[in-house]
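All protein chains of the complex are present and in place, except for one that has been dropped.
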Amino acid sequence: MPPISRGFRGKRRDAPADRVPPGQYVTPDFPVLSAGPTPRRPLDEWDFTIVGEVDELHRWTWEAFQALPRETVTADIHCVTRWSKLDTSWEGVSVDTLLDGVETEAEYATAFCDGGYTTNLPLEDLTGGKAWVAYTYDGEPLDPEHGGPARLLVPHLYFWKSAKWVRGLSLTATDEPGFWESNGYHLYGDPWREQRYWGD
Amino acid sequence: MAGAAVLGRLGWRTATIADVKPETPRVKTIVFDVAGWPGHRAGQHVDVRLTADDGYQAERSYSIAAPADGERVELTVENVDDGEVSPYLTEEARAGDELEIRGPVGGYFVWDADHPGRVLLVGGGSGIVPLMAMIRQRGQVPTTLLYSARTLEDVIYREELEHLQRDGLDVVLTLTRSQPEGWTGHSRRVDTDLLAEVAPPPDGRPVAFVCGPTPFVEAVALALVELGHDPGLVKTERFGPTGT
Partner (left out) sequence: MKAADLALDGNAAAGILHAVYGAEMTVAVGTCDACASAGPVGRVRLYRSAGLVLRCPHCDAVLMKIVTAGERVWIDSRGLRTLELAAG
(Lines give C-alpha, C1' and ligand atoms only; values in the text may rest on other atoms or scores of the structure.)
Protein backbone atom coordinates (compact mmCIF):
# COMPACT_ATOMS: atom_id res chain seq x y z
CA MET A 1 0.00 0.00 0.00
CA PRO A 2 1.68 3.23 -1.05
CA PRO A 3 1.95 6.07 1.47
CA ILE A 4 -1.00 8.45 1.42
CA SER A 5 -0.10 12.04 0.56
CA ARG A 6 -2.04 13.98 3.17
CA GLY A 7 -4.55 16.38 1.67
CA PHE A 8 -3.98 15.41 -1.97
CA ARG A 9 -7.07 15.37 -4.17
CA GLY A 10 -5.94 16.38 -7.64
CA LYS A 11 -8.25 18.47 -9.81
CA ARG A 12 -11.28 16.31 -9.30
CA ARG A 13 -14.76 17.70 -8.97
CA ASP A 14 -17.78 16.05 -7.39
CA ALA A 15 -20.46 14.83 -9.77
CA PRO A 16 -23.54 12.62 -9.64
CA ALA A 17 -22.48 8.98 -9.56
CA ASP A 18 -24.84 7.92 -12.32
CA ARG A 19 -23.04 10.23 -14.74
CA VAL A 20 -19.52 9.12 -13.85
CA PRO A 21 -18.30 5.63 -14.76
CA PRO A 22 -16.18 3.70 -12.26
CA GLY A 23 -12.68 5.06 -11.72
CA GLN A 24 -13.41 8.33 -13.51
CA TYR A 25 -13.21 11.89 -12.20
CA VAL A 26 -14.94 14.93 -13.57
CA THR A 27 -12.75 17.75 -14.83
CA PRO A 28 -13.71 21.27 -15.86
CA ASP A 29 -10.91 21.28 -18.44
CA PHE A 30 -10.71 19.73 -21.85
CA PRO A 31 -7.24 18.18 -21.71
CA VAL A 32 -5.34 17.96 -24.97
CA LEU A 33 -3.71 14.57 -25.32
CA SER A 34 -2.02 13.59 -28.53
CA ALA A 35 -0.21 10.58 -29.87
CA GLY A 36 1.68 12.73 -32.32
CA PRO A 37 2.06 16.13 -33.95
CA THR A 38 -1.17 17.91 -34.85
CA PRO A 39 -1.86 17.41 -38.55
CA ARG A 40 -2.72 20.54 -40.49
CA ARG A 41 -4.96 19.32 -43.28
CA PRO A 42 -6.29 22.16 -45.44
CA LEU A 43 -10.00 21.84 -46.10
CA ASP A 44 -9.49 21.73 -49.86
CA GLU A 45 -7.39 18.60 -49.37
CA TRP A 46 -9.77 16.95 -46.88
CA ASP A 47 -12.12 14.16 -47.73
CA PHE A 48 -13.97 11.45 -45.86
CA THR A 49 -14.15 8.00 -47.40
CA ILE A 50 -15.76 4.69 -46.63
CA VAL A 51 -13.64 1.88 -47.95
CA GLY A 52 -12.90 -1.79 -47.37
CA GLU A 53 -15.65 -4.40 -47.48
CA VAL A 54 -18.03 -2.18 -49.43
CA ASP A 55 -19.81 -2.25 -52.75
CA GLU A 56 -17.96 0.83 -53.90
CA LEU A 57 -15.86 3.60 -52.41
CA HIS A 58 -17.95 6.37 -50.88
CA ARG A 59 -16.37 9.79 -50.69
CA TRP A 60 -17.27 13.30 -49.57
CA THR A 61 -15.27 16.46 -50.01
CA TRP A 62 -15.51 19.05 -47.24
CA GLU A 63 -18.22 20.94 -49.16
CA ALA A 64 -20.26 17.80 -49.71
CA PHE A 65 -19.78 16.84 -46.07
CA GLN A 66 -21.01 20.21 -44.86
CA ALA A 67 -24.10 19.78 -47.02
CA LEU A 68 -25.08 16.57 -45.23
CA PRO A 69 -27.76 16.69 -42.52
CA ARG A 70 -26.15 18.10 -39.40
CA GLU A 71 -26.98 17.06 -35.85
CA THR A 72 -26.28 18.68 -32.50
CA VAL A 73 -25.03 16.30 -29.85
CA THR A 74 -24.63 16.86 -26.12
CA ALA A 75 -22.65 14.10 -24.51
CA ASP A 76 -20.57 13.13 -21.53
CA ILE A 77 -17.13 11.96 -22.58
CA HIS A 78 -14.84 9.61 -20.68
CA CYS A 79 -11.12 9.38 -21.30
CA VAL A 80 -9.30 6.24 -20.26
CA THR A 81 -6.74 8.44 -18.51
CA ARG A 82 -9.56 8.91 -15.96
CA TRP A 83 -10.97 12.32 -16.69
CA SER A 84 -14.60 12.73 -17.67
CA LYS A 85 -16.21 15.85 -19.03
CA LEU A 86 -19.96 16.27 -18.78
CA ASP A 87 -22.36 17.91 -21.21
CA THR A 88 -19.95 18.54 -24.05
CA SER A 89 -21.57 20.03 -27.08
CA TRP A 90 -20.83 19.06 -30.70
CA GLU A 91 -22.19 19.33 -34.22
CA GLY A 92 -21.57 16.87 -36.96
CA VAL A 93 -22.88 14.22 -39.28
CA SER A 94 -24.29 11.03 -37.88
CA VAL A 95 -22.42 7.91 -38.99
CA ASP A 96 -25.88 6.50 -39.79
CA THR A 97 -26.15 9.19 -42.47
CA LEU A 98 -22.74 8.26 -43.86
CA LEU A 99 -23.52 4.54 -43.94
CA ASP A 100 -26.94 5.05 -45.45
CA GLY A 101 -26.81 3.38 -48.84
CA VAL A 102 -23.49 1.66 -48.19
CA GLU A 103 -23.77 -2.02 -48.95
CA THR A 104 -21.63 -4.20 -46.79
CA GLU A 105 -21.42 -7.55 -45.03
CA ALA A 106 -18.80 -6.18 -42.67
CA GLU A 107 -19.44 -6.18 -38.95
CA TYR A 108 -16.52 -4.00 -37.91
CA ALA A 109 -14.82 -0.81 -38.91
CA THR A 110 -11.45 0.79 -38.47
CA ALA A 111 -11.39 4.56 -38.33
CA PHE A 112 -8.29 5.96 -40.03
CA CYS A 113 -6.86 9.44 -39.60
CA ASP A 114 -4.36 12.02 -40.72
CA GLY A 115 -1.19 11.27 -38.75
CA GLY A 116 -1.73 7.52 -38.93
CA TYR A 117 -3.91 6.89 -35.88
CA THR A 118 -6.46 4.10 -36.08
CA THR A 119 -9.12 2.66 -33.82
CA ASN A 120 -11.48 -0.29 -34.30
CA LEU A 121 -15.18 -0.58 -33.45
CA PRO A 122 -18.08 -2.92 -34.14
CA LEU A 123 -20.35 -1.40 -36.81
CA GLU A 124 -23.16 -1.80 -34.33
CA ASP A 125 -21.46 0.79 -32.10
CA LEU A 126 -21.18 3.25 -34.95
CA THR A 127 -24.85 3.06 -35.88
CA GLY A 128 -28.23 3.52 -34.27
CA GLY A 129 -27.58 7.13 -33.31
CA LYS A 130 -24.45 6.36 -31.31
CA ALA A 131 -21.70 7.95 -33.40
CA TRP A 132 -20.93 11.09 -35.39
CA VAL A 133 -18.19 12.70 -37.38
CA ALA A 134 -18.05 16.01 -35.54
CA TYR A 135 -16.64 19.28 -36.82
CA THR A 136 -17.91 21.77 -34.26
CA TYR A 137 -17.21 21.82 -30.54
CA ASP A 138 -18.91 24.22 -28.16
CA GLY A 139 -20.32 26.24 -31.05
CA GLU A 140 -16.95 26.81 -32.76
CA PRO A 141 -15.16 24.97 -35.57
CA LEU A 142 -13.29 22.09 -34.03
CA ASP A 143 -9.78 23.19 -33.05
CA PRO A 144 -6.93 21.20 -34.62
CA GLU A 145 -5.62 20.39 -31.13
CA HIS A 146 -8.95 18.67 -30.41
CA GLY A 147 -9.08 16.85 -33.72
CA GLY A 148 -10.21 19.43 -36.25
CA PRO A 149 -11.25 19.65 -39.09
CA ALA A 150 -13.30 16.62 -37.97
CA ARG A 151 -13.10 13.82 -35.47
CA LEU A 152 -15.06 10.70 -34.76
CA LEU A 153 -17.36 11.05 -31.77
CA VAL A 154 -18.47 7.85 -30.02
CA PRO A 155 -19.34 8.97 -26.49
CA HIS A 156 -20.54 5.62 -25.16
CA LEU A 157 -17.03 4.21 -25.42
CA TYR A 158 -13.76 5.47 -23.94
CA PHE A 159 -12.65 8.58 -25.75
CA TRP A 160 -9.63 7.01 -27.45
CA LYS A 161 -12.24 5.56 -29.80
CA SER A 162 -13.32 9.09 -30.80
CA ALA A 163 -10.47 9.36 -33.24
CA LYS A 164 -9.09 12.82 -33.92
CA TRP A 165 -8.37 13.97 -37.47
CA VAL A 166 -10.57 11.21 -38.85
CA ARG A 167 -10.54 10.75 -42.61
CA GLY A 168 -12.66 7.68 -43.07
CA LEU A 169 -13.87 4.26 -42.09
CA SER A 170 -12.54 1.01 -43.43
CA LEU A 171 -15.19 -1.66 -43.07
CA THR A 172 -13.80 -5.06 -42.08
CA ALA A 173 -15.05 -8.60 -41.61
CA THR A 174 -13.03 -9.03 -38.43
CA ASP A 175 -12.17 -6.77 -35.52
CA GLU A 176 -8.73 -5.34 -36.31
CA PRO A 177 -6.95 -3.86 -33.26
CA GLY A 178 -6.04 -0.23 -33.85
CA PHE A 179 -3.23 2.00 -32.59
CA TRP A 180 -3.92 1.51 -28.88
CA GLU A 181 -5.93 -1.71 -29.01
CA SER A 182 -2.86 -3.49 -30.34
CA ASN A 183 -0.80 -2.35 -27.35
CA GLY A 184 -2.75 -3.03 -24.19
CA TYR A 185 -6.00 -1.11 -24.52
CA HIS A 186 -9.25 -3.03 -24.57
CA LEU A 187 -10.66 -3.98 -27.97
CA TYR A 188 -14.11 -2.66 -27.10
CA GLY A 189 -13.70 -0.08 -24.32
CA ASP A 190 -16.97 0.28 -22.40
CA PRO A 191 -16.38 2.79 -19.59
CA TRP A 192 -19.36 1.50 -17.59
CA ARG A 193 -17.77 -1.95 -17.39
CA GLU A 194 -14.36 -0.32 -16.93
CA GLN A 195 -12.90 -2.05 -19.97
CA ARG A 196 -9.63 -0.14 -20.11
CA TYR A 197 -7.00 -2.81 -20.79
CA TRP A 198 -6.60 -6.28 -22.23
CA GLY A 199 -8.25 -8.80 -20.01
CA ASP A 200 -10.55 -6.33 -18.26
CA MET B 1 30.95 6.63 -20.14
CA ALA B 2 28.14 6.97 -22.65
CA GLY B 3 25.47 4.34 -22.16
CA ALA B 4 26.65 3.27 -18.73
CA ALA B 5 23.90 0.99 -17.54
CA VAL B 6 22.82 1.00 -13.93
CA LEU B 7 21.41 -2.45 -13.61
CA GLY B 8 18.55 -3.36 -11.39
CA ARG B 9 14.86 -2.64 -11.25
CA LEU B 10 13.89 0.89 -10.45
CA GLY B 11 11.00 1.11 -8.01
CA TRP B 12 9.07 3.61 -5.96
CA ARG B 13 10.58 4.81 -2.69
CA THR B 14 8.83 6.67 0.10
CA ALA B 15 10.04 10.26 0.41
CA THR B 16 9.34 12.43 3.45
CA ILE B 17 9.30 16.20 3.20
CA ALA B 18 11.94 17.77 5.41
CA ASP B 19 11.48 21.38 4.38
CA VAL B 20 9.62 23.65 1.96
CA LYS B 21 11.42 26.82 0.86
CA PRO B 22 9.82 29.61 -1.19
CA GLU B 23 11.86 30.73 -4.19
CA THR B 24 9.48 33.06 -6.07
CA PRO B 25 5.74 33.76 -5.72
CA ARG B 26 4.93 30.68 -7.81
CA VAL B 27 7.91 28.45 -7.08
CA LYS B 28 9.03 26.46 -4.07
CA THR B 29 11.91 24.12 -3.35
CA ILE B 30 10.89 20.98 -1.53
CA VAL B 31 13.57 19.10 0.36
CA PHE B 32 12.97 15.38 0.81
CA ASP B 33 14.57 12.69 2.89
CA VAL B 34 14.58 9.46 0.95
CA ALA B 35 15.73 6.38 2.83
CA GLY B 36 18.18 4.38 0.79
CA TRP B 37 18.68 7.10 -1.84
CA PRO B 38 21.57 5.95 -4.05
CA GLY B 39 22.70 9.46 -4.98
CA HIS B 40 22.27 11.17 -8.32
CA ARG B 41 24.03 13.18 -11.03
CA ALA B 42 23.37 16.81 -11.96
CA GLY B 43 20.64 17.02 -14.59
CA GLN B 44 18.74 13.94 -13.52
CA HIS B 45 15.13 13.98 -12.48
CA VAL B 46 12.66 11.91 -10.52
CA ASP B 47 9.12 10.75 -11.08
CA VAL B 48 6.88 11.80 -8.18
CA ARG B 49 3.68 9.90 -7.34
CA LEU B 50 0.93 11.11 -5.02
CA THR B 51 -1.80 8.87 -3.65
CA ALA B 52 -5.05 10.29 -2.30
CA ASP B 53 -6.81 8.61 0.60
CA ASP B 54 -9.27 6.96 -1.81
CA GLY B 55 -6.45 5.46 -3.85
CA TYR B 56 -6.48 8.01 -6.67
CA GLN B 57 -2.95 8.55 -7.97
CA ALA B 58 -1.18 11.14 -10.07
CA GLU B 59 2.40 11.16 -11.32
CA ARG B 60 4.65 13.92 -12.59
CA SER B 61 8.37 14.34 -13.22
CA TYR B 62 10.55 17.00 -11.56
CA SER B 63 14.20 17.84 -11.98
CA ILE B 64 16.57 17.56 -9.05
CA ALA B 65 17.80 21.02 -8.09
CA ALA B 66 20.89 20.26 -6.02
CA PRO B 67 23.85 17.89 -6.26
CA ALA B 68 23.80 14.56 -4.44
CA ASP B 69 23.85 14.90 -0.67
CA GLY B 70 23.31 11.61 1.11
CA GLU B 71 19.58 10.89 1.39
CA ARG B 72 18.54 14.48 0.64
CA VAL B 73 16.76 15.21 -2.62
CA GLU B 74 15.76 18.78 -3.49
CA LEU B 75 13.13 19.47 -6.11
CA THR B 76 12.11 22.94 -7.26
CA VAL B 77 8.50 23.05 -8.40
CA GLU B 78 6.59 25.74 -10.24
CA ASN B 79 2.87 26.05 -9.50
CA VAL B 80 1.27 25.42 -12.89
CA ASP B 81 -2.18 26.99 -13.31
CA ASP B 82 -4.80 24.29 -13.04
CA GLY B 83 -2.11 21.69 -12.48
CA GLU B 84 -2.82 18.29 -11.05
CA VAL B 85 0.22 17.90 -8.80
CA SER B 86 2.12 21.19 -8.64
CA PRO B 87 -0.61 23.14 -6.77
CA TYR B 88 -0.49 20.44 -4.10
CA LEU B 89 3.30 20.49 -3.84
CA THR B 90 3.56 24.27 -3.74
CA GLU B 91 0.49 25.19 -1.67
CA GLU B 92 -0.42 22.25 0.53
CA ALA B 93 2.59 20.03 1.16
CA ARG B 94 4.52 20.56 4.38
CA ALA B 95 7.28 18.96 6.43
CA GLY B 96 6.35 15.45 7.46
CA ASP B 97 4.17 14.70 4.43
CA GLU B 98 4.97 11.61 2.41
CA LEU B 99 4.87 10.76 -1.23
CA GLU B 100 6.71 8.42 -3.57
CA ILE B 101 9.73 9.05 -5.73
CA ARG B 102 11.21 6.92 -8.51
CA GLY B 103 14.73 7.63 -9.62
CA PRO B 104 17.12 9.10 -10.20
CA VAL B 105 16.61 8.87 -13.94
CA GLY B 106 18.25 10.45 -16.93
CA GLY B 107 21.58 9.70 -18.49
CA TYR B 108 21.31 11.80 -21.59
CA PHE B 109 20.75 15.16 -19.92
CA VAL B 110 23.49 14.88 -17.30
CA TRP B 111 26.66 16.76 -16.58
CA ASP B 112 29.46 15.35 -14.51
CA ALA B 113 32.09 17.78 -13.26
CA ASP B 114 34.75 15.72 -15.02
CA HIS B 115 33.35 16.62 -18.50
CA PRO B 116 36.14 18.49 -20.24
CA GLY B 117 35.57 21.98 -21.64
CA ARG B 118 33.43 24.99 -21.01
CA VAL B 119 29.79 24.65 -20.17
CA LEU B 120 26.91 26.70 -21.57
CA LEU B 121 23.61 26.46 -19.72
CA VAL B 122 20.49 27.95 -21.32
CA GLY B 123 17.30 27.86 -19.30
CA GLY B 124 13.77 29.12 -19.88
CA GLY B 125 11.47 29.54 -16.89
CA SER B 126 11.55 26.45 -14.67
CA GLY B 127 14.13 24.97 -17.04
CA ILE B 128 16.70 26.56 -14.73
CA VAL B 129 16.16 23.78 -12.18
CA PRO B 130 18.34 20.96 -13.55
CA LEU B 131 20.86 23.59 -14.67
CA MET B 132 21.11 24.78 -11.07
CA ALA B 133 22.16 21.30 -9.97
CA MET B 134 24.94 21.56 -12.54
CA ILE B 135 25.92 25.06 -11.41
CA ARG B 136 26.06 23.98 -7.78
CA GLN B 137 28.62 21.32 -8.53
CA ARG B 138 30.65 23.01 -11.25
CA GLY B 139 33.78 23.56 -9.15
CA GLN B 140 36.28 25.40 -11.35
CA VAL B 141 34.73 24.60 -14.73
CA PRO B 142 34.15 27.80 -16.74
CA THR B 143 30.38 28.06 -16.97
CA THR B 144 28.01 30.49 -18.64
CA LEU B 145 24.32 30.66 -17.72
CA LEU B 146 21.81 32.35 -20.02
CA TYR B 147 18.47 32.42 -18.20
CA SER B 148 15.21 33.67 -19.67
CA ALA B 149 12.44 34.59 -17.25
CA ARG B 150 9.28 36.66 -17.58
CA THR B 151 10.10 39.22 -14.87
CA LEU B 152 12.75 39.73 -12.20
CA GLU B 153 10.36 38.30 -9.59
CA ASP B 154 10.21 35.07 -11.62
CA VAL B 155 13.97 34.55 -11.55
CA ILE B 156 14.39 31.41 -9.44
CA TYR B 157 17.49 31.28 -7.18
CA ARG B 158 18.05 34.97 -7.83
CA GLU B 159 20.07 35.78 -4.71
CA GLU B 160 22.23 32.70 -5.08
CA LEU B 161 22.90 33.52 -8.73
CA GLU B 162 23.92 37.06 -7.76
CA HIS B 163 26.41 35.65 -5.23
CA LEU B 164 27.74 33.16 -7.74
CA GLN B 165 28.12 35.93 -10.30
CA ARG B 166 30.37 37.79 -7.91
CA ASP B 167 32.33 34.54 -7.53
CA GLY B 168 32.97 34.22 -11.25
CA LEU B 169 29.90 32.45 -12.69
CA ASP B 170 28.99 34.12 -15.97
CA VAL B 171 25.25 34.89 -15.60
CA VAL B 172 23.19 36.60 -18.30
CA LEU B 173 19.52 37.23 -17.61
CA THR B 174 16.89 38.19 -20.09
CA LEU B 175 13.51 39.37 -18.80
CA THR B 176 10.99 38.95 -21.56
CA ARG B 177 7.71 40.31 -20.20
CA SER B 178 8.61 43.27 -18.02
CA GLN B 179 11.76 44.77 -16.60
CA PRO B 180 12.36 46.80 -13.42
CA GLU B 181 13.12 50.49 -13.71
CA GLY B 182 16.68 51.12 -14.68
CA TRP B 183 17.14 47.62 -16.07
CA THR B 184 20.17 47.60 -18.34
CA GLY B 185 20.14 43.91 -19.14
CA HIS B 186 18.44 42.04 -21.97
CA SER B 187 14.73 41.99 -22.53
CA ARG B 188 14.13 39.91 -25.60
CA ARG B 189 13.61 36.22 -26.20
CA VAL B 190 16.72 34.15 -26.55
CA ASP B 191 17.54 34.24 -30.26
CA THR B 192 20.54 33.61 -32.48
CA ASP B 193 21.97 37.10 -31.92
CA LEU B 194 21.77 36.87 -28.16
CA LEU B 195 23.37 33.44 -28.22
CA ALA B 196 26.11 34.67 -30.54
CA GLU B 197 26.86 37.37 -27.99
CA VAL B 198 26.74 35.20 -24.90
CA ALA B 199 27.74 31.67 -25.83
CA PRO B 200 31.37 30.55 -25.77
CA PRO B 201 32.68 30.13 -29.32
CA PRO B 202 31.95 26.74 -30.92
CA ASP B 203 35.55 26.02 -31.82
CA GLY B 204 36.28 25.52 -28.14
CA ARG B 205 33.73 22.64 -28.26
CA PRO B 206 31.74 23.67 -25.19
CA VAL B 207 28.94 21.40 -24.04
CA ALA B 208 25.54 23.07 -23.94
CA PHE B 209 22.51 22.11 -21.84
CA VAL B 210 19.20 23.65 -22.86
CA CYS B 211 16.10 23.22 -20.73
CA GLY B 212 12.64 24.75 -20.62
CA PRO B 213 9.35 24.70 -22.51
CA THR B 214 9.48 22.82 -25.81
CA PRO B 215 9.32 25.85 -28.16
CA PHE B 216 12.12 27.54 -26.20
CA VAL B 217 14.36 24.48 -26.30
CA GLU B 218 13.80 23.88 -30.00
CA ALA B 219 14.53 27.50 -30.95
CA VAL B 220 17.69 27.65 -28.84
CA ALA B 221 19.03 24.26 -29.96
CA LEU B 222 18.48 25.20 -33.59
CA ALA B 223 20.21 28.56 -33.10
CA LEU B 224 23.23 26.95 -31.41
CA VAL B 225 23.65 24.53 -34.29
CA GLU B 226 23.31 27.40 -36.76
CA LEU B 227 26.08 29.20 -34.88
CA GLY B 228 28.35 26.23 -35.48
CA HIS B 229 27.96 24.17 -32.32
CA ASP B 230 28.18 20.40 -32.77
CA PRO B 231 24.63 19.02 -32.36
CA GLY B 232 26.11 16.16 -30.37
CA LEU B 233 27.28 18.70 -27.79
CA VAL B 234 23.87 20.35 -27.44
CA LYS B 235 21.84 18.43 -24.87
CA THR B 236 18.16 19.23 -24.50
CA GLU B 237 15.37 18.58 -22.02
CA ARG B 238 11.85 19.72 -22.81
CA PHE B 239 9.34 20.51 -20.10
CA GLY B 240 5.58 20.59 -20.62
CA PRO B 241 4.05 23.91 -21.65
CA THR B 242 3.63 26.41 -18.85
CA GLY B 243 1.58 29.60 -18.93
CA THR B 244 3.05 32.42 -21.02
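In order of appearance the chains are A and B, and numbering begins at 1 in each one.
Heads up, the rule we're going with is that a residue touches a chain if its C-beta (ideal position, glycine included) is under 8 Å from a C-beta of that chain, and two chains touch if they have at least 3 such contacts.
In this text the structure is predicted, and so the values were computed from the model without any measurement.
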item: Contact with the hidden chain (one of B:51, B:174 or B:236); value: B:236
item: For chain A, the residues touching the chain missing from this view; value: 32-38, 40, 79-81, 116, 144-145, 160, 179-180, 182-185, 196-198
item: In chain B, positions touching the absent partner; value: 2-11, 45-47, 61, 102-103, 105-109, 213-215, 218, 235-241
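Heads up, the rule we're going with is that only the chains that are shown with their structure count from here on.
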item: Whole-Å separation of chain centres (CA-atom averages), chain A against chain B; value: 38
item: Residues of chain B that touch chain A when the two form their complex; value: 12, 14, 49-53, 56-58, 82-85, 88, 92-93, 97-100
item: Chain B-touching residues of chain A, taken from the complex the two chains share; value: 2-12, 25, 29
